[in-house]
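Following: one structure in structure tokens, then a few remarks.
Just one protein chain is left out here, and the rest sit where they should.
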Amino acid sequence: MTAREKVFSGIKSALAPLPEREARPAVPHGVADPQWLAGEADNVALFKKRAKVAGTLCFDTPGGCLSWLYEQQAKTVYLPEALASLDAKFAEFVQLTHDYTRGRVDEIDAALTLAHGAIAETGTIILTDESTPDRLAALAPWTHIAVVRKDTIHRSVADALAAMPDDPNIIWVTGPSKTADVEGILIQGVHGPGVQGCLLV
Amino acid sequence: MINLATRPTSKRVQLMATCLCDAFYDDVAKATVEVLEHAGCEVVFPENQTCCGQPAFNCGQWPAARTVMRHTAQVFAGDEPIIVPSGSCAAMMFHGATLEFEGEKDRAAIEQVGGRTWELGDFLVNGLGIKEWPGEFHARIAFHRACHTRGTASGPAVMQLLESIKGLRVLPFGEAEQCCGFGGTFSVSFPNVSTAMGELKLEHVEAVDPDYLVSGDMSCLMHLSGLAEREHRPIKTLHFAQILRDALHHRHGQATH
Partner (left out) sequence: MPCTTAMAKQLIDTYVAELPPTVQKAVHQSTATTTEKRYQLLGDDFTDSDALRKLAGSIRQHTLEHLDTYLAQAEESLTARGAKVHYAVTADDACRAVTEILLSAGITKVVKSKSMVTEEIHLNDYLANHGIESVESDLGEYIVQIDGDHPSHIVRPIIHKTRGDIARSFEREGLGDYNDDPETITRRARKFMRGKYLEAGAGITGANFVTADTGRLVLVTNEGNSRFCLAPAKVHIALVGIEKVVPSDADLAVLLNLLGRSATGQQLTVYTEFINGPRRHDRPSGPEQMHVVFVDNRRTEVLASDCKEILRCIRCGACLNVCPVYRQASGHAYRSVYPGPVGAVLSPLLAGDKFKELADLPKASSLCGACNEVCPVDIPIPDLLLRLRRRAHEEHVPSPGTPPMAGFALLGSHPLIWRSAMTFGAAKDYLPLDKMPVPYLGSWLKTRTLPKWRGGKFRTWMKSRHGRNGGNGK
């Protein structure tokens, strides 16, 4: 018997004596929505509110985002091809790079990437390999700012799950990387970004 | 699984006094009778009752536990509600017993008895529909919700009654959801854990300085008051039935504890 056969025959003989089996429960769409969600009219406003709770900075304009980066003294900023429209604006103030290579992981202060979408309920940013091809770029720099198109914001976790794209790697980002491993004290920026931002366009 | 929603609610009731009241806390059993009578019940006390068998059940000695439960089921034959002034013993009757009799031929007979069993507070509020309790009782109390009433209607029911009594204030205290550490034979086989849990409970209760520590289970109170007394910081305890009874007489709780 192969390992697979052994496992499946183990499962089958474990289940065989059951007089009846638990039926599949109905999981109505939105059954696990928080009760306050219904009272929120505007997806964008809700996203901003919840992003703040999660610790994600929100920028309404590229200019706002840029001046913040400038204040933070970000020198080298990564912009992917997909965001080439921002090039001219940014190149004036920071040094731009379009190419994210392993060897230079620590040279880049901030990365802007294009998000696939977002979730208003939780203030979550959705990245995929399709929208954000370079996984490292969205992860390694201290500051990561995802560009989110307002019309791609899902209302709830349930909505986002109902519209999952066909992509081998989807990641939901709800705030900056953090840990409370050392005596329960919250520290941001463990492996991923210490600053997580979002530019709404 | 016993459906608790279909338990009988008639006013002729059988009283299961519990072994602890039989041995130590007669006044709690008396108070239970008087409270039920005040609520218009006719209380029958089946003389041959002993115990729900929980000690053996909790030790994994199920054949011994079943012997006791079979006896109990016989003693409480009939179709009246069975009222217990203990959340723990009540849960043994309507939950533990189903587990204990899994695969046994007489499970249905046992479940018939469990399916008539009510914890006292639950019965008063949800069985008889009493929403407020008359009388007065001037005191500040801490109410310890006994663990075996988790997931049942007993906790909120007792709180509702207590809070309706004139002069009575129920004080919130820290980590109220935590167990007192009694746990039956657990209290003797894990003495260090049990004692530490009890001390923590006492600390939280003492921090709000109540006149009485109140519960619906004498087992928790026996452990906690025994612990407090051994440490020379005695604490006055009452079963809520004693408060309900004393409120009727405008007494201030000169009950035995």
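Brief remarks on what is shown
Per-chain numbering from 1; labels A and B assigned in written order.
In this text, a contact is a pair of C-beta atoms (placed from the backbone, for glycine too) under 8 Å apart; a residue touches a chain by one contact, two chains touch by 3 or more.
Note that this is a predicted model, so its numbers are computed, not measured.
Between the chain not shown and the residues A:K49, A:K75, A:R135 or A:R155, the one that touches is A:R135. The chain not shown here is touched by just one of B:I2, B:C89 or B:C179, and that residue is B:C179. Residues of subunit B that touch the chain left out of view are 12, 14, 17, 21-26, 29-30, 33, 37, 42-51, 53, 55-65, 67-68, 70-72, 75, 96, 99, 102, 147-148, 150-151, 175, 177-179, 181-198, 200, 222-223, 225-227, 229-230, 256.
Where subunit A meets the chain that is not shown, the touching residues are 2-4, 6-8, 10-15, 18, 21-25, 27, 29-32, 34-36, 50, 53-54, 100, 102, 105-106, 121-122, 124, 129, 133-136, 139-140, 157-158, 161-162, 164, 168-185, 187, 189-193.
In this section, only the chains that are shown with their structure count from here on.
Each chain gets one centre point, the mean of its Cα atoms, and the points for subunit A and subunit B are 51 Å apart.
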